[in-house]
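The other protein chains are all here in position, but one chain of the complex has been omitted.
Entry: chain A
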């Protein structure tokens, strides 16, 4: 089988993954997109391993290793998403901007409780 097929496939998979990471709002889907990118890499590894006829099969070994790490990572990632959802009532990634710099640098005291209520409202929704 020609090398071009798996490489093109993995490139497509990776592009889909990048699109998903950058464009999807739901954190679960973002995580799935990350998995897509990882698996694109895995596919590359296996393909090149076969094509280069590596006697030690380093590509395959590395793929197994990546799958393990990805499993652990997805477990951790889903746990974080779950906690985020529990805390915020939503898993939308573009709503989780608490670490950002507020638009108004020295927000007056009256605005603070308003923002907190907005958060609370979202949590109950």
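Operating definition for what follows: contacts are C-beta pairs under 8 Å (C-beta built on N, C-alpha and C of every residue); 3 or more make two chains touch, one makes a residue touch a chain; residues count from 1.
In the analysis below, contacts and distances are computed from a predicted model.
For the chain that does not appear here, its UniProt entry gives the protein name "NADH dehydrogenase", which is one of "ABC transporter permease", "Glutamate synthase domain-containing protein 1", "GNAT family N-acetyltransferase" or "NADH dehydrogenase".
Per the touch definition above, the residue from A:1, A:22 or A:56 contacting the chain not shown is A:22. Touching residues on chain A toward the chain that is not drawn are 18, 21-23, 30, 93-94, 96-101, 105.
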